[in-house]
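Below you'll find the structure, written out as structure tokens, and then a few comments.
One protein chain is absent from this view; the other protein chains keep their places.
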Amino acid sequence: MQVFESHIAVRFKHVDAAGIMFYPRYFELINDLVEDWFASGVGESFKQLHLVEGRAVPTAHIDVNFHAPSKLDDELTLNLRVVRIGTSSCTLSIHAHAGDEARLSATLVIVHMDMKTGKSLPWPAHTKAAMTPWLNAHQNHNGENA
Amino acid sequence: MQVFESHIAVRFKHVDAAGIMFYPRYFELINDLVEDWFASGVGESFKQLHLVEGRAVPTAHIDVNFHAPSKLDDELTLNLRVVRIGTSSCTLSIHAHAGDEARLSATLVIVHMDMKTGKSLPWPAHTKAAMTPWLNAHQNHNGENA
Amino acid sequence: MQVFESHIAVRFKHVDAAGIMFYPRYFELINDLVEDWFASGVGESFKQLHLVEGRAVPTAHIDVNFHAPSKLDDELTLNLRVVRIGTSSCTLSIHAHAGDEARLSATLVIVHMDMKTGKSLPWPAHTKAAMTPWLNAHQNHNGENA
Partner (left out) sequence: MQVFESHIAVRFKHVDAAGIMFYPRYFELINDLVEDWFASGVGESFKQLHLVEGRAVPTAHIDVNFHAPSKLDDELTLNLRVVRIGTSSCTLSIHAHAGDEARLSATLVIVHMDMKTGKSLPWPAHTKAAMTPWLNAHQNHNGENA
């Protein structure tokens, strides 16, 4: 029941003409979070995975609610939990907040695939084992564990 | 029952180390499509809206299914339909395909707001009227009208 | 003495909190221009070059003067000329303007290299031949041919 957490500041490059986070930039931050979780939470770097072993973990589905805009210099906390580990997929729940204000809630499904064949690939047993401590089946609306 | 369509090529800047569209880039393309639809489909440019009139149309919700990866040089067709026009929101359905292969299906909800107060704002009557021809309540899984 | 030209509109995704083109975005546009020139001006697609033949054309040097800011909805014309064709390098001159106002002037040096060894590679004779019509040694400050 661990939660993987990261912190980022909203920078000039993230904001639009309205002075708030341009929402496509959030997906880069979500990708960074998943990349960091893989490297330090699961023990598999994207470099090793993609460039050495020819495997990939593309996002098959993502569903995001944006609760409130993020402004330049806001300090965001992002956290990630595992909701479900499938044979060759993994469902993640991600929340971002600044102070006690929720900014976004996302659910995404990543799929483990072979880059050469383009076919899905069952997770190795050691990967599934490394993902399991992050499994948090039950959580409330704010991303807190119930 | 009109459909707003645009065409883009997958460029070098869009692809990742796996040689396929890095998925956060799709959200920039979706934003371009909504921006173009506002300008030429609804008759309100983002420049006029944001920089002159202090209004904004942030995305409150987005839900995307990625059906197949897009590769460098693929020619994508994106189309947009209006699913629902609310008092101060609008639900859009977006599909992308390359040839006859579906690439993504997205549903997004944009909200009309006042940039100064940060509060939602009812759509002006002329905006609602301009959105109405694009309303396509019924469509099948492939984004084709039923 | 041909000039390779492209046209792009300044979009919402390009502008910053000051409502003007965020300058790192210009480098994506410059890369698009070089990519398009390779594909339709030189006859070698980046896909074929990078993903099939394992060759790359990284930028070794770039020098840019930004003459005036670009604003949302500005229509930019970008043009490219070849200044020098070396054994395994090529020097390009790029200009962007909106109407009769200059926006940027750039000089960049790209190098032809082998992706596996990371070493520079002489241009094939047919590539040099295809680049030659774009060679414009003399031009004035505004990117016009003298």
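Just so it is clear, A, B and C label the chains in written order, and each chain counts residues from 1 on its own.
Convention: a contact is a pair of C-beta atoms (placed from the backbone, for glycine too) under 8 Å apart; a residue touches a chain by one contact, two chains touch by 3 or more.
What you see is a predicted model, and the numbers here were worked out from it, not measured in a lab.
From the set A:6, A:31 or A:107, the residue in touch with the chain omitted from the display is A:31, counting the whole complex. Subunit A residues in contact with the hidden partner, per the touch definition given at the top, are 11-13, 19, 28, 31-32, 35, 45-47, 50-51, 71-73. Where subunit C meets the omitted chain, the residues involved are 17-18, 20, 22-25, 27-28, 30-31, 46, 50-51, 56, 58-66, 69, 115, 118. Of the residues in subunit B, those that touch the hidden partner chain are 12-13, 15-17, 19, 22, 24, 72.
As a working rule, only the chains that are shown with their structure count from here on.
Over half of the residue numbers at the interface between copies subunit B and subunit C are found on both sides, making the touching surfaces mostly the same.
With centres set at the average Cα position, the gap from subunit A to subunit C is 35 Å. The distance from the centre of subunit A to the centre of subunit B, with each centre set as the mean of the Cα atoms, comes to 23 Å. Along subunit B, residues 28, 31, 46, 50-51 each make contact with two or more other chains.
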